[in-house]
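First the structure, which I've put down as structure tokens, then a few questions once you've had a look.
One chain of protein is taken out of this complex; the other chains stay put.
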Amino acid sequence: MDALAITLQYVFTGVAIGSIYAMVGLGFNIIYNCTGIINFAQGEFVMLGGMFMVTLTTVWKLPVGIAFPIAVLLVVLVGIGFERIAIHPLKNPSVLVLIMITIAGSILIKGLAMFAWGKEARYLPHFSGETPINIMGATILPQTLWVLASLLTVVVGLAYFFNRTLIGKAMRACAHNPDAARLVGISVKQMVTLSFGLSSGIGAIAGVVITPIILMDYQRGAMLALKGFGAAILGGLGSAPGAVLAGLLIGILESLGAGYISSHYKDAIALIVLLGVLFVRPGGLLGSADVQRLKKF
Amino acid sequence: MKKVLILTTILCLMLSGLGFAAEPAGEPIKIGAVFSVTGKASWLGEPERNTAKMIEAEVNAAGGINGRPIEVIVEDDAGVEANAVNAVKKLVTKDNVIAIVGPSVTGASLAVKPIAEEFGVPLISCAAAESIVNPVAKWVFKTPQKDSDCAIRIFEYMKSKGLTKVAIITSTDAFGDNGRKQLKAHAPQMGIEIAADETYGPADTDMTAQLTKIKASDAQAVINWSVVPAQVTVSKNMRQLGMTIPLYQSHGFGNVKYAQASGEAGEGIIFPAGRLLVVDTLADDNPQKAVLAKYKSDYESKFNDQVSTFGGHAYDALWLVINAIKEVGPDKAKIRDYVENTKGFVGTGGIFNFSPEDHCGLDKTAFEMIIVKDSKFVALSAVEKSAAQVIMIQED
Amino acid sequence: MKHYISLAFFIVVVMGLPMIVRNPYYVGTLVFVGIYSLITISLSLLLGYAGQISLGHAAFYGIGAYTSGLLATRCHLSPWIGLVCAAVVAGVLAYSIGRPVLKLRGHYLAMATLGFGEIVYIFLNSTVELTGGPSGFGQIPRFAVGAFSFKNDTRFYYLVWVTVIILLVLVLNVINSRIGRALRSIHGSETAANTMGVNTASYKMQVFVFSAAVSSIAGAYYAHYVTFVSPATFDANTSILLVTMVIIGGMSNVWGAILGALLLGTLPEYLRTFGDYDILIYGAIMLIIMMFAPEGLAGIAAAVKRKFEGTLVPRAAA
């Protein structure tokens, strides 16, 4: 391999890793936008998406095209159920309490998944085979293209939803000023439920497309959530393009770090850059510190 | 003031709660077990716990030991060192067990080592790292094979194939780290040059960056050393990069599901492991065959799951204790002495010969070189023998 | 005055417990509770009073354990000196990262501290020659004064809990003073606090450094108690656990911090009997507390107290 091909391979690897982070990071934004909280159970939604997909395709023998939407739907139901049971009944909860509830929820979902799918990693076949695609001497797996395509679809879909549809606009209004939204007749509580449904759906899509690459086990969610959280923060909370940009950036940094500096410190390198960016831009790459200042937390 | 009253009440209630399982005046002989039944290494603790419970039922069904039933008290440490410390203390001081099997993972085993010494209770760890028994601690033993022997077996095999330059890639957990240390320690004396030394996080999802670096080096083979599912990713990433040099794994690959998940990329992976994985392809005269076949069929029929070497470590540890109790009775010191002087014990991990200097009891012959063929584990010797036969037939 | 009676009562209970509870397992469990309490008390000062979240305190905990442990095993320094060094190292580190980090707010602050914790974790994992890497290192000596070694659990219990009591006294004094008010004012509104003459940046820094140093001391205790350390003990999960303890306990209450450490420190021990189901019960307990008692255990205690008084008053009247 010549130097160029090697560099290109690092970039491809970074994109492959980063697209996973971005995919997970996207899910954080919707709930954040609507409620101002970080949903620590987001990683569990991703895990559930993958696990349902494994069951549907390997046990029920459904084709990918049918199993995919069913898996996503099931996770959406879990997400909405979680919100209805644990968050909906609360009156005026503080941000920290909500975050704690999502942490507790993540422990519960993790425990249930352990009973449902066992403790070992589960495997899902790649959607379009494992023959790598060769570009100028560097390779990328077809499954990574699936991840990137889902990423693009979700970002475009979200942009359309928030800017063009009435519900999407209502949701943004809630995020901006819940009291004012309430005054014009938007049910903030329903919007919160919806945001959980949407977030869990996006998490599930992420879980479905990344499981063939990473293998899924019941405790995968936490690690994915941490990386996704990093992407969401670096991009600027609430910004979908930011999360994608930041996710890819973190992935590429890790990959280049492993390739050119040291694989022992690759995660540290990415984190140091993340911290550096936050020190210069306290609201993330595409976020605004002024808007952030207005948030409750 | 009242706040504190309430505080203390809660405190007292909690403490009294701790003692709710008052110790029953006991017929059964109690053996403790500390496994990572939940948490990061729960896929290790699960087969270990199952195995222990299976043996408990088996021994008791056969009338126990000298008429007394055994009771295996399994504690979960969730892979957390502080929990393991508490669990061992509980087993020793509250349950009054006479020996402890486990913990499952290296870190927890090292953390409880001083406690076993302090309380004088025999402890047989199911974790791999050699540092558990080196330096030797009076009361601490372990059943998994030695890391160093694993490294030596891989190097020996490499040399037999004329390969001298190797890239190592290890996970950044205690298992991978110990492997890395052993590989680096034994390479020079075996005449092996380490051409690349890469690591990855146990939860990492992609190792193509590290492998690209290895590909660009002049390594003739890759050794991956970890127990996590990422082992599968390594083989897949190698295939993605079109790397054709052989991949060797450590004994951490001892779960056939990994071979299955690797698919085509897993074909031809060679690694040293206990013979449990290849019991079907072992020669009938192998001294371990009977033990292995029984454990495999018992386990697989009872739990409807494939057997792994990890459960085997618990199997060996618990039987060592049970055998000792049968011989010398339920006495901690006598059990310890008995285990230390056990010779020729046929377990799933190999044939154990303990001594005051060696609390592992296994040597490199405990390992069988295993190859992945059609997503199954096959003894390399069997493959090579049949290949040789084919050649001989052709020559005829 | 009132909290002095409470404190005296607490001291009597804590000091008297080992006379009743002699089993090393119970005492050992309480030693861990004590170690956690040191961190949660200092963290409640940071989180509950000054309103600054940190998801990186396991790093300071780990730095304490490693600094003191390494000095004792490699340099054969007395653990007491190691303890002081640990506090200083963590304090200096907290000071050096505090300036940029504490400018961040909310989730960004959470991420920055989380990232810092991960960097320290990676460092402990990767510098194999220095720290022993992921396998950690053992044979750390215990604390001793002359020939008196804190070798058994009861002795260590006293060492840890006396430290907790000292910390508690100091912290209670601080929170009921002008400095305590200044910290709470930062939580209330940083702008208003500033214009009322509170140097918010400086107080945030002071309390951050203080909590880092205390966590580091807790880490040193851990190292010399367990006598073995490995990085896995000091990962992000531990940071999250510590913050959870503070919030479950009731975050703007130091007594709550101790309650939180007590509950989550002993809960895994209660749940031993439930086997695999422990993870579900653990999650459910957390969820229920947060849903029905957002003020945490201290909030429950206060509500019980009110109820208690409510039933007492009419009876007295009758």
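For reference, chains read A, B and C in written order, and residue numbers begin at 1 within each chain.
Just so we're on the same page, a residue touches a chain if its C-beta (ideal position, glycine included) is under 8 Å from a C-beta of that chain, and two chains touch if they have at least 3 such contacts.
The rule is short, and it goes like this: contacts and distances are computed from a predicted model.
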item: Chain left out of the displayed complex - its UniProt protein name, from "Acyl-CoA dehydrogenase", "phosphoenolpyruvate--glycerone phosphotransferase", "Monovalent cation/H+ antiporter subunit A" or "ABC transporter ATP-binding protein"; value: "ABC transporter ATP-binding protein"
item: Left-out chain, listing which of the shown chains it touches; value: C
item: Sole residue of C:L83, C:V198 or C:I240 that reaches the chain not shown, by the stated touch rule; value: C:V198
item: Sole contact to the chain not displayed, among C:S96, C:S149 or C:S177; value: C:S177
item: Sole residue of C:T154, C:S185 or C:T233 that reaches the chain not shown, by the stated touch rule; value: C:S185
item: Contacts of subunit C with the absent chain, listed as residue ranges; value: 170-171, 173-174, 177-182, 184-185, 187-189, 191-201, 206, 252
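Operating definition for what follows: only the chains that are shown with their structure count from here on.
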item: Separation of subunit A from subunit C, taking each centre as the mean of its C-alpha atoms, in whole Å; value: 31
item: Residue list for subunit C, restricted to those that touch at least two other chains; value: 125-126, 276, 279
item: Touching two or more other chains - residues of subunit B; value: 38, 40, 172, 199
item: Subunit C partner contacts - residues on subunit B that touch it in the complex; value: 1-8, 10-11, 14-15, 17-19, 21, 37-38, 40, 74-76, 78-83, 85-87, 89-90, 92-94, 106-107, 110-111, 113-114, 118, 129, 131, 172-174, 176-178, 181, 199
item: Residues of subunit A touching subunit C in the complex; value: 32, 38, 86, 89-90, 93-97, 100-101, 103-108, 110-112, 114-115, 222, 226, 229-230, 233, 237, 262, 264-265, 267-268, 271-272, 274-275, 278-279, 282-284, 292-293, 295-297
item: Of subunit C, residues touching subunit B in the complex; value: 2, 5-7, 9-10, 13, 17, 21, 23-26, 28-29, 32, 125-126, 128, 133-136, 138, 151, 153, 222, 226-228, 230, 232-233, 255, 258-259, 262-263, 266, 268-270, 272-273, 275-276, 278-279, 297-298, 301-302, 304-305, 308-309
